[in-house]
Each structure stands twice: as C-alpha cells, then as structure tokens.
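With one protein chain withheld, the remaining protein chains of the complex are depicted in position.
A and B are the chain letters, set down in written order, and residue numbers restart from 1 in every chain.
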Amino acid sequence: MRVLALIAVVAATLGAAPAGPPDILVSRQLLARAHLAIGDVVTLAGDSSGARARRFRVAGVYEPTPDPMKFNVERIEARLHLDDLLSLASDGTDPAWADAISVINVNLKNSSDPASATAFSRSLSARTPFIFAAPTRDQASTTFLVIDRFHTAIAVVTVIGSTAFLLALMVIRAEERKETVGVLRLIGISSRTIMTEVIVEGLLVAIAGAVVGVLIAAGAQHFVNLIFQARYDTTLVFMRVSRTIAMRSIVVAVPVGVVAGAVASWTLLRRGTSALVRR
Amino acid sequence: MTAFALAWRTARRYRARAVLAVAGVAVIGALNFDMLLLSRGLMLSFADLVNSTGYDIRISGGSGGPLSRQPIDNATPTMKEIGALPEIAAVAFMRTATAAAIRPTRPPEGLELIGSSDPAGLGIWKQVAGSTLDGAGGDVSLPPAVISRPMAERLNLTIGSTLGVRVRLAGELSAMPAVSLRVTGVADFPFESQNAFVVATTMEGFARAHGGVLNDQAEFMFARSRPSAGPDAAAAAIAKLRPDLRAFSNEQLVANFAKNAFAYFRQISVVLSTTTAAFSFLLVATLLTVSVNQRLGEVAALRALGIARRKIAATLLWESALLVGLGGLFALPLGQLLAMVLDRILRRMPGLPAGLHFFVFEPQSLVLHAAVLAATAVVAAIYPMWLAVKLPIAQTLRQETVS
Partner (left out) sequence: MTIVEAHALTRVFPMSAGPVSAVRDASLRVDRGDYVAIGGPSGCGKSTLLHLLGCVDTPTTGTVRFEGRDAGALTDSERGRIRLTRIGFVFQRFFLLPMLTAWENIELPQAEAGAPAAARRERTRALLEYVELSARADHLPSQLSGGEMQRVAVARALANRPALLLADEPTGELDEETGEHIAALFDRVHADGTAIVLVTHNAALAQRAKTRLVMRSGVLVTT
C-alpha cells in the first residue's frame, strides 16, 4: 500500500491531537457512503480480517483533489497521521516498519522550472542507488500527450469529413448561381472579378460560421462538463474551450470555408459562358 | 422506372455532389465504426490476452478484487494444497520486484524481475527463442532467466549470456548485491508495457537476488482447471478449501476489467459514436434538403403529371440510402486503417500491456454500424421527403416559372 508522507499537511489540518481516538479526515464520498458524520468514531483495520484494528474520530471531511487518472474510481479514502497509517498498514514483520514508506513527494523551491525536477531526480537516483526518483510531470504528461494526440486525430478526421460535405454544399450553391454567373460573364465581367466576389463572400461566411461554431462549442462545454461531473461525481473539468483552441478552430475553419467556396466556383467558371447561360 | 433507378440517375447526374457526399459519409462513418470498435475493444483484447495464457483462474489474497495484488502468505504450501484439488490441473505463483541490469562500465538499466514457480510461467510470457526456465545453456550453476525481446536486442543478450541483476528494495537502507543469471530464452511479455525490460527467473533465482532471504509470499497465483471441471467449479472448490482466498475465473476477471479499467474510452466511444451519427444525419439531411430545394420545379412538375407522392418520397429515400450506403461501405476499409492509426497512438500510453489493443473487430460492430447507417439514411430523408410531398404544386410551378 502506498503511503503518502502527509505529516505536515495532516498535522496542520487536524491540529493538536486531542485525548481519545486519533483524528482522521474522510473524503466526501466515504462520508456519504458510510453515512458518517463529523465527530463519529470509526474503526479502521489493516485488512478485511480486522488485523490491527484501531478506532479513530472523524475530524473533518475533504473533497479529493480531482485526478484524471482516477476519475472513474469512487474516491473512498481517508487521511491519517502518518504514524497511525504505518501502524495499520505494516504487519510488523519488517523491523523497519515504523520508518518505511514507499513514496516521498518533493516540492522543489523552483518548481516552475521542469528542468530542475529532471536534474534533481537524476542527481538523487545517482547518489542513492536504492531510491528511484522521477519528475511527476513525466508520467502524467505522457499519458495526456497520448490522449491529446488521440483527440487531435479524431478532430482531424472530423474536419476532413465535414470538408467533403461542405464542398458538396458549395457545389450545389454554385449550381444555383449558374445562370447569374453566366449572365455576368456574358456582359463582360471577368472570371477574376467573379472569383474575388466569391472569395470575399466565402471569407465573410466562413468567419461568421467559425465564430458561431466556437460559441456553440463554448456553450456545449458547459453541458458536457455537467453531464460527466454528475456521472463520475467529480469536479474535474472534462472539456474546456480555451483561447488557443478557439483560435485554432477559426484558423482551420476560415481557410476551409473560403477554399471550398472558391473550388466550387472554379468548377463553374471553367465552363464556357454559353454553357452557363443555357438552361 | 423504379424509385431506386431514379435515385441512381439523380446521383449520376449530380456526380460531383454525390461523390463528395459519399466521401464525407465515408470519413465520418469510418470514425463512427472505430468508436464501435473502441466501445468493447479493450475488453475483448484483454479477454484474448487472458485466455491466451495457460491459466483460467486467478487467485488473490484477502478482500481484493481480481486485479488487486493482495499478497498470499505461505505461498508454497498453499500452491500444493490447491494443486491437490481434483478440479485443478496446474497451479503456479509469481512475485515481482523492481531491479536493474548491471553491466560493467555501463549505467544500470531498470527492469522488472519476475520470480515464477512454473518454468514456463503458466503462459504469462510467449517464448520466441531458446527455452523456458528449465532449459540448459550457459553456466548451469547460475539461475536461469527468460528475458524480454526489447531487452535482448538493446543489451545484445543471447541465449547463454550472463546477466547481472540487482534488486531494488523499497524501504530498505541497503542495496542488494547484484546476482548473475544465465539467459535461457527470449520471450514476449504481453502483460508488460511495450519495450519494457523484463527478466523472469525461478523462485530460487528470485530469492537469490534478494540475498537468499525471502518470505514465502505470492503476489500472483494462477491455476488451470481440468477440462472435466471447468473454471467455475474449480474456483468454487478453491473458495471452499480456502475461504481466506478469492478465486476468479478469467470471465470474472474480464468482467471486472470491463467495469473498472479504462472507462474513459468506453465513455468517449459512446459520446463520439453518437456525435458522428448525429453529424452524418445533419450533413446528409442538409445536402438532400438543399438538393430538393434546387429541384422544386422538377418535383412540382412530376406531381402535376400525376407521379404519386409515394414514388417521389421513395426516390428521395433511395437517394439518401445511396449516399449513406455507399459511404458506409467505403467507411469500412477506411475505418480499419484509421483504427490502426488510432490504436498506435493510444498504445503509447505508459504502462499499457503490450498485448492490449483498443480497437478490436467483432461482427457485432459491423451489424451496429449498418444499423446506425440505416437509421441515419431514413431519418435524414424525412424532412426532404416531407418538403417534396407537401409542396403546393401550383404555387411552386408559378414560382419556378417566374424565377
């Protein structure tokens, strides 16, 4: 069982130990599941057989930090003083049980610099061969990099599919204007002028469409988060339309819209004028 | 001329838009198909992985779930006790430890050390070269080791090579001395992550790596039931013999995995397959509606000539079915290709078993894909059909003549 060294946090949270059972904090989910209330005295044991059972007082309830790696797991957890946890977890056969933990979290002074975490980890691993140190950013970020790439791949596929449809619609729109374009060509308006008009029109429509799309997405994110947060009983944010994402969407949508309109019109303009005006 | 023939001729007449619409449906349909593959892919893959081993029962200690690593004390007598049951054909247990490969003048390379009571690992690893742990080769005074393929390639190890391994002990204030193992075989370890360095050895080798002092504990215990009994009866027999242990059949293991592991991907597959179906519907419906609006004069003339509404509606339905049907067909090979790409992306997730895949084909996916497409084609055609059958003939003829 992993034991997190929370002495400073737990001590600060729980304050000075009163007489009577030691204090613990329970997660909101555990409080609800076990129908507990603050002040209740509970029994915790090291295993289901009741080994090393001890009584504790529920001193408070906390909301577990949302963890994307555990979002589908019900957060049934409690936080204890480290020595209480060690006494529960260890079977006593290890003579160093009172001093043995499995993980230490380290917060560096210059934690904003990722390079410092990597350097510190390497240095520590080299100096203490029985200690394995790694920046926490690495494992988590690799997972999310993979998920990011997965979502990006899906987005790319969706854009390709919708571009095909957009082109189809633009071809129909261009067909509708066949006679108008033919008459314009007949009276001497150049293809270039017509294409420019089409491109400008397409640009305006594409910008408007992209902005509306971003607004719809921003509205949808609220519902997506509501649904998933309710489903998984978490405060994690699943979807966020950031400024970067909005800009990226507009940067993709606008040229696609303009190009689709221009391509469709080009298919029309390359025909002869007589073919355009003929019914 | 049948409604289908009319629809086909319309598609041929307006070739460009038809081709583009089919392409659009194919791409979105491919994504939809992949989401169907994803919805049960992990579970099917895990089931394949588990069923490809040599065991059909997993035993854990205490109150843990089937995937937990609750240790089992007194592993050796427990193994013998369970092995003696008439329902059980074979039993083995394993332990793991974090270790490092020690080479002169080279920095240590981290690896996972597995100690197995069964020389063949009860099918946990798949031999690709050499022999299992009971093979000869190299210095026979040294404990045998089967190593993973990436490790063999990267460290240039072959059958008969000697490998230095040092175990890392959590919570201990001293480092263990390195022990030498002789490589008897190279294997794939599908339950470990890709490119992982894995060394499997005997329990004797594992104990030697721990300085010869090791408690008789098992991290995993597996059993194979006799064909005459089956895994459920065998699991029940183990539970009766040892109520302090929990025995799970592979089927229960898979069900537990399906419920708890990678729920995100099941959820995302539901969300995305719903979204892509809605997307396809919207796009096909929009295309057909715009197309009908462009042909209102034709439609009104046909109605004026006495062509039945039913036929006009059927023609539009067939137009929708053609676009969606053809697109859906092309979506299949496209979907397979896309699934390979997406699978490759997702399998880079750290810690993922090498033998696990996210996108797995099953016939049920094809049936669902066809059903979704059929529903999309029908629903997308509803509004355009309604437009066509409800249009006021005289007014439309007038408008079309004037415009």
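Everything that follows uses one rule, which is that a residue touches a chain if its C-beta (ideal position, glycine included) is under 8 Å from a C-beta of that chain, and two chains touch if they have at least 3 such contacts.
Predicted, not measured: the structure shown is a model, and the values here were computed from it.
Q: Considering the complete complex, identify which of B:9, B:80 or B:240 is in touch with the unshown chain.
A: Only one listed residue reaches the unshown chain, and that is B:9.
Q: Just to verify: which one of B:16, B:214 or B:301 makes contact with the chain not shown?
A: B:301
Q: What is the set of chain B residues that contact the non-displayed chain in the whole complex?
A: Output for chain B: 1, 6, 9-10, 12-14, 297-298, 300-309, 311, 392-394, 397-398, 400-401.
Note that in this section only the chains that are shown with their structure count from here on.
Q: Which positions of chain A touch chain B when the two form their complex?
A: Contacts found on chain A: 47-49, 71-73, 93-94, 96, 99-102, 129-130, 132, 139, 142-143, 146-147, 149-150, 153-154, 157-158, 160-165, 167-169, 171-173, 175-176, 228, 231, 267.
Q: Considering only the defined contacts, which chain B positions touch chain A in the complex?
A: 14, 16-17, 20-21, 23-28, 30-31, 62-63, 98, 108, 110, 166, 168-175, 215, 244, 260, 263-264, 267, 272, 276, 279, 283, 286-287, 290-291, 294, 338, 341-342, 345-346, 348-351
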